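To start, the structure itself, in structure tokens.
Of the protein chains in this complex, all but one are displayed in their positions.
Showing chain A:
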Amino acid sequence: MSIVIELPTTLRPFASGEAQVALNDHASFNEALDSLIARHPRLKSRLVTGSGTVYDFVSVFVNDRRVGPDEFPEITLGDGDVVTLVPAMAGG
């Protein structure tokens, strides 16, 4: 089984330019996040806080529906699921 993590434009330079990262065999969101960071270590400081949780300015969507940080431990990902990371932007 395979899931896809979609990265925002601002994070792609820290993931070798990749817009989408496909990962295999990940049952939970937290495991998928760990694998993403293992593959692209420079994402770590830009995506997660010192305590390992996703920064509050990055909204996480699973199949286009937002999931809050409280739900992360319970999220199970299945084949074909798409996780999208959307950071807050302030430009106007």
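Throughout what follows, a residue touches a chain if its C-beta (ideal position, glycine included) is under 8 Å from a C-beta of that chain, and two chains touch if they have at least 3 such contacts; residues count from 1.
Note that contacts and distances are computed from a predicted model.
Per the UniProt record, the absent chain's protein name among "Molybdopterin-synthase adenylyltransferase", "Peptide/nickel transport system ATP-binding protein", "ABC transporter domain-containing protein" or "Nitric oxide reductase, NorB subunit apoprotein" is "Molybdopterin-synthase adenylyltransferase". Within the complete assembly, residues 8-10, 16, 41-42, 44-46, 49-50, 55-57, 59, 61, 64-66, 68, 70, 84, 86-92 of chain A touch the chain that is not shown.
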